[in-house]
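In what follows, a single structure is set out as structure tokens and then discussed.
One protein chain is absent from this view; the other protein chains keep their places.
Going by the order they are written in, the chains are A and B; count residues from 1 in each one.
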Amino acid sequence: MKTIFIKIILLNLLLITSVFSGKFENDIKPLLKNSFKTKEVVINQVSQKYSENDKLQTLLQALMKGDLFYTKQDKTFVVLYKKEGKIYYTKSLETQKQLEPMNKKMFKKVKTNNRLRSTIREKLAELNLFSKDRDIRYNSAKNMLKHVSQNSSVLVQKALKIEKDSKVLSVLNEINTIINVKFGTDKQEAIVKLGDYLSPQSLQALKEIYASSEDKELKELARLSIASINRSKDFYAFVEKAFFGLSLGSILLLAAIGLAITFGVMKVINMAHGEMMMLGAYTVYALQKSMPNLIEYSVIIAIPVAFLVSGIIGIIIERLVIRHLYGRPLETLLATFGISLILQQMVRSIFSPLNQEVKTPQWMSGALEINSALSLTYNRLYIIIFALLVFAGILLVLNKTSLGLKVRAVTQNRKMAQAMGIKTGLIDALTFGIGSGIAGIAGVALSQLTNVGPNLGQAYIVDSFMVVVFGGVGNLWGTLIGAITLGEINKFIEPVAGAVLAKVIILVFIILFIQKRPRGLFAQKGRDAED
Amino acid sequence: MKTNISLVQQILQKDKGGKIVLLMLFFVVVFVAISNLLIPKDSFFYISTYTVTLLGKYLAFALLALALDLVWGFIGILSLGHGAFFALGGYSMGMYLMRQIGDRGVYGNAELPDFMVFMNLKELPWFWCGFDNFFFAAFMIAFVPALLAFIFGWLAFRSRVTGVYLSIITQALTYALMLAFFRNDMGFGGNNGLTDFKDILGFDLQSDGTRISLLVLSFLALLGGYIVSKYIINSRLGRVCIAIRDTESRVRFLGYKVEQYKLFIFVVSAILAGIAGALYVPQVGIINPSVFSPMFSIELVIWVAIGGRGTLYGAIIGAFIVNYASTYFTSALPEVWLYALGGLFVIVTLFLPKGAVGFIKKLNLKKYTEVSNASS
Partner (left out) sequence: MLLLEHDNTDNIGELKKGNRILYLDDVTVSFDGFKALNSLSLTIEYEELRCIIGANGAGKSTMMDVITGKTRPDTGNVVFGQAVDLLKMDEPAIAQIGIGRKFQKPTVFEGHSVFENLELAMKGDKRFFKTLFACMSGEQRDKIEEAMVLIGLKDFYKKEASILSHGQKQWLEIGMLLMQDPKVLLVDEPVAGMTPGEVEKTGQILTDLSKNHSVVVVEHDMEFIRSIAKKVTVLHEGSVLAEGSIKNIQENEKVRKVYLGE
């Protein structure tokens, strides 16, 4: 009884596999032949028959890329996934299992030609266009957009009828419009409509009409639509530049907030500020090294850790060195510069003089695609939000907490604050610690954008001082506006003048700006402001 | 001639430290020159050409430190960009030396320096014109730094940018220049700078005689720079400068146009720095944009600080101490050097605010008071 039961199960299994794999394998056997026509027929057939089978996708993609081979020995299909000299690493198409790496002489490639490839592309598109996964549909539609042909028309019409997602719909509509422009009957309407889309293909289609059409009216309409697309493109290019500027500005803001506190509030010029940022960035690196399983969370964990690391080192520096130099800004500048050298060398000794690789978590990579002319990368987007949060946080701490009150009291009138029982030494240390800690946080953000190395801080120190000087000392709002202004100016000059010249121009601009407003954008006024 | 000597005597009167330092340097230079030229190579007393070059380099640095002390020690401008003036002087000299190479370059092009041929330039950029003439180059060595100092100073001092603000702006200035000079299309050799020099005024740069001459010239330039600086400091103008350093606003209310004074000192200092750069380049054999780096400029501040700000000869001592240490450490213990340099910054500012000179003076004073206490 038992054995029969097992036999039945086994038989069933065999049957199932033969239905789903055996038959598929049989049906594609003709691909072994050299005739492209035969291959095309086979592909059309199997595409109809096995549209639900994952292997079809694998087969078509492998064919498309030229990675489909068969073994000379037993004529089974394999997919190449890695080449090492003459050694081929392959997977069986049937079982999806990795096979023994073998010399390439053992295989023969399934050849394709242009015509075949375009058929495959269509089939692939079709396959994906009706996938259950929205992203696959979207990508497939985007792919189709890149190679619009008359043949796609039926497919697109079909998809349009059942598609619900607005983004996919928009791409499908665009394809449809391009088809109409190229091959349709009511070209006028289509041309006008195409002016609302942005993709290079739409523009190309319109340009073709404009260049080749004999019909004056069509020509004029195409010209208008091209102009309309260019206008929108210019607009989005502008938005993108502004976004880059904002992103640079927010990095400068992160770098400068700490300075605005130590330099602006405490009047201490900390040349080691950049190194505090560097320590923050290295914190991310060290965390990722010690917790390789938590890469996804490493950046989040690093924020408080970096704040503490840089903050505590800041407090140590303040207690050991800066405390003795209050009221002597130039000496402070020199001493903290010395500290910056020591910190850099320390990092070189502990880690290495080379740049370290910091990984970006999944959720920070990729981009938010607004439309085909504009996409915003997530890491920059998050850093902008993060910078504003930090800014709001520090504003809150300074203006609404008792610590902030004490900080302001000490910086405005040290002796009076002392007389009122405030421990000025403690407040100094804490303020400096907060400034340094924020630099550490800035370093965490920077680790996601630039190389993490011993010189990381140096690259930003001049810029962040420029922000504070430009914005006006002792005013956090000035720092915010200064940072964003400089970031924007930089990114708008860059395409015209080049990155290096842009920097030079900005430095010259600030030198000239200080002529007009020696105390920055938001200068403090008053009888003692000059002293 | 006699009046000149008596004028120098008058200037150096009461400047014991300065006289000691300059005399010592004089003897060292003479000794090195003789040992290098007259003593056979296998003798124990022979001094290698490498040492001659090193000493020449230190002398050029000492002149640069002197220039910085003039602005920082006597009128209170902490320039973190003095390397820029040094570099501009150096580049002017470098351009002259480049032109002297003629067709002996790798590409054998008599019209263009190698790097221009490499960059596919067809003709010499306009700002290279004239640099085949030594006197023109010599003029530019002083003029270019002076012009930059004048424009920058005029803008900065007029708007009364002072203190750390000014320091940061000067740092930004040299940073901007560094970025610019790193660009290949600036026409100054980009990253690699100017190098492979052959001869100067027809003398082979590699020969011992030329080296010794350059060494002596460097010493004379330092001596001249010292005397000029000392003369300025001893004049009433010098006293106004010190007053500006101590209480700038008060000086204005006495009717002095502070901006003019600052500008004058700044320009003089830039010229001295430019000359220092021009002497540095033929001896070291290369000039590249790294001399513009903020790091170099701020390092030279520590030369002055460690020697003793506001004494002039302290700057010379500081330049020698730090650079000798740098030469020693970077070959013997390269890891340690940045720690040591960083530590120097901290220690000098914390414990030796008046530098080595101040420290020695303090020791002397202590001895003196102890002696006088004992006698009474």
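Couple of notes before you dig in:
As a working rule, a contact is a pair of C-beta atoms (placed from the backbone, for glycine too) under 8 Å apart; a residue touches a chain by one contact, two chains touch by 3 or more.
The shown structure was predicted, so the numbers you read here are calculated from the model rather than taken from an experiment.
The chain omitted from view is touched by exactly one of B:Ile77, B:Ala149, B:Leu194 or B:Ile232, namely B:Ile232.
Only one of B:Tyr256, B:Phe329 or B:Phe359 touches the chain withheld from this view, namely B:Tyr256. Remark: the residues of chain B touching the chain excluded from display are 232, 235-237, 239-240, 242-243, 245-247, 249-258, 260-261, 264.
Following the convention adopted for this analysis, only the chains that are shown with their structure count from here on.
The distance from the centre of chain A to the centre of chain B, with each centre set as the mean of the Cα atoms, comes to 47 Å. Chain contact summary for the complex, chain A toward chain B: residues 269, 321, 324-325, 329-335, 337-342, 344-345, 348-349, 458, 462, 465-466, 469, 500-501, 503-504, 507-508, 510-512, 514-516, 518, 530. Every residue of chain B that touches chain A in the complex is listed here, in rising order: 78, 152, 155-156, 158-161, 163-165, 167-169, 171-173, 175-176, 179-180, 182-183, 249, 294-295, 298, 301-302, 305, 335, 338-339, 341-346, 348-350, 353.
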